[in-house]
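Note that this complex is displayed minus one protein chain, with the remaining chains in position.
We call the chains A, B and C, going by the order they appear; numbering starts again at 1 in every chain.
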């Protein structure tokens, strides 16, 4: 991975700023002769699209994706696939404030320290708008993985409110704008988020992504481990502060006996009797579901003034008005799924290259 | 990163198996004219060396490092630095069992599924012995970073027993074999580990690594973020199941107000009044201490038999005798420090390349 | 370099097909705060643009470049620069023939063998149209290199007709559509090319590119040599079959005495008394002009029928009508300059990263 590219064999390069004319990506290394049209990508983008519920930003973007290259007569050709989404709702406004003041918790100050310049309009390159292209690339990655691999994400915690896994219902996830798998928790979250939103505050969240049907053998020692590539992929999503595989941090509290995943042969096939490992041993997939979670911090844009500084070195208190997600973790669900898809597609090709299967 | 190499400008490639003749690494891209002799590397290796306390494996290895290239008259030349450690305590024994039986929680089964072959002696390539070379490379990375950057690690949790940060004492960390910063907890851990060890069991742990003196501006959007590279680096360490930056998973429970890091000018310098972010905003260092943690699962090698399968497809119960760490998290402390050093050194060179400073 | 990306620190990824809606590129890793507008890129594209003389293809393309990201208020921001050129003269026609018949000397047959599918319209991805984006990226690379580095190319041979270096005139190069530096040869080439064109034939050529003002120290052993990166860069241009540095193949005929480049101090500075090496020793620039040449084969599209085969396995004779350059080497001159610029910019950043200067 390097700056704005990730992946080795299935490589995604994204570009674009929040308030520039467009955002886009180039997907290189995609296998040839996969079915691909804009209709294979658009539904995934629609799930991430802003302005769909009162819990996410009210920015209105059609997020209509166009394929500019790499596809011929509805099939991939093996050449780079260029995707573009034109920005349509770059609300014209006075950026004087944001140009000069660093929003706490945002990348304003670090971009300026690093580059000595920044496109301050809407966060520029550091805006979560970039994640739309991850979702688009993820849709292509799903075509690479094929029908046999199913990748699904859900929100499992909002603030201190975590779901009850006994009530987990994947069908519910697709039916509510919060990607909540627990019917009881759904109502509690709605109430909680309504309060948060009314207060001009924000709240953190945890996202879980599960990939089923992943063949054993993907991932590679030592610095090409499937879990380390997933950790990088999830941590690269805006506002993510932690990543777990399988039992994750809870594994720190377990004994070897509690953490063990016993194996048994059944009908001539190897079966694991539990999945504390999250489907990965030694950096390589076991054939079990890959289970990962990541923590998303609360949106830094809040209505409470926070002490900050100006570009020219003065003190100022910053209150961020604008169109923001009170819980940016919600829209991170489809983004997390996309990153899982991209990492798995990359490893599928890498494994096939080295091991020939 | 690719298979057995990590880093872009400061690149580390490791090789070697637990019970082969030697392990080694090649560090490429190191700046020229840095002071470097074996004496700059050996002390760091000694901190990770097995057989130093009753809480870690009793394997006896001198872990004596040799520099084979890239250094001339005590200075780096800019050409690849080859390091080697000869294995001396590959205890001769009958490997019949381990060749045929998959140890639960180990990479035995996944290496076999991936490659159709594995060097089963002591775990082969998947052994934590590989981490010695990370520590060696980390010592070189520290030379790249210079005196101004201080990287220190500590064990902050063993099982459910976490340290009290009010009692944190960095001096203590260097004085006890558990890298414990809390004098009260140290005693409790010793008791707990003694019990675990006596029971032939094992326990998980959490490691914290802090880097002070890191200049603002290291790291790069979007897929070259400092935190995503750290996440990959830590997750690539054996037995690690989770990674956090700053408040990490706790950030999921916070509101935007609670999570905010206010800024103020002081003596013409920008100061942050708190560090929930762990020293990184938008993937770029803020100039504050970089704070990261990772969770290490309990050693899978335990004396309790666990259901498993054989290579040829039979059922078997596996009990792992041998020389193992009851808490593999302990020796992960110097490894975590080394990975932090390597990631920072890489980003220092990458930043200097792009931005010229 | 990987598929459609080249460079390490200064990375260029191109995309697009000859007859798709657009072609484009993403330039990643560009230093911040460089002056850049479309006006800095367009003039270089205009030099390569088709339809400018009777010796090059009559396809009419405005080749109007747009910057979609990475530039703010006329300066680069350090984030990826996305450039796009919309195709306007994709002449609507029946592609039935070309879809089924492999044009000899073209990539039709190999793309099909590799991918099992190809965008046959105008050669698709294998069209030299892709080189427009190299020229655009090269314009950005020139900004990275700054005013001190001057990169110029010329055509030095058309068929068997080579220029006389005693008559070399750089000013002339900019004044004629053949990029010819020799006023006598210019007339001969015009006559020769007129004949070639009238016959529906084509002819090969040799291009020379010279970079002056390149500081000593760029390039790196062993697989990052400046000359091997140049060799790759030039060989990747459509129709190129050979690359030379300095004396090139002529060096094979020389003795050590003849090939030596003596050195002397002059005014406290090191001076070379000759430049057989072409400005590179051991893969690293000497501070002398970098001199490289590459051979371009004759355009494969000719009016004489050539035995070929069809996709479905029949024999056929193929005569290629259409809008083609009788000497594709002519338009390779600005492309060669651009590749030189990109390689040097990449090495400038890589060197600065490692060596700090």
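One rule holds for everything that comes next: contacts are C-beta pairs under 8 Å (C-beta built on N, C-alpha and C of every residue); 3 or more make two chains touch, one makes a residue touch a chain.
Because the structure is a prediction, the values reported are computed rather than measured.
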Option touching the unshown chain, where C:121, C:142 or C:351 are the choices: C:351
Hidden partner chain, touching residue among C:62, C:99, C:172 or C:232: C:232
Selected residue (touches chain absent from view) among C:68, C:163, C:243 or C:348: C:243
Positions on subunit A where the hidden chain makes contact: 8-9, 29-32, 78-79, 220-221, 349-350, 352-356
Chain not shown, touching residues in subunit B: 2-5, 8, 11, 13-17, 20-24, 26, 28-29, 32-33, 66, 68-70, 72, 75-82, 84, 111, 114-119, 124-125
Absent chain, residues of subunit C that touch it: 1-6, 8, 14, 102, 104-107, 109-111, 113-116, 125-126, 130, 157, 159-160, 196, 201-206, 216-225, 227-236, 238, 241-265, 268, 270, 273, 276-278, 280-287, 295-302, 304, 306-309, 313-315, 329, 351, 355
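Going forward, only the chains that are shown with their structure count from here on.
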Most distant chain from subunit C, judged by the mean position of its C-alpha atoms: B
Chain copies touching (subunit A, subunit B) - same or different residues, decided at half shared: same
Subunit A-subunit C separation of Cα centroids, rounded to whole Å: 39
Centre distance in Å when subunit A and subunit B are each reduced to the mean of their C-alpha atoms: 26
Contacts with 2+ other chains: residues of subunit C: 8, 29, 32, 78-79
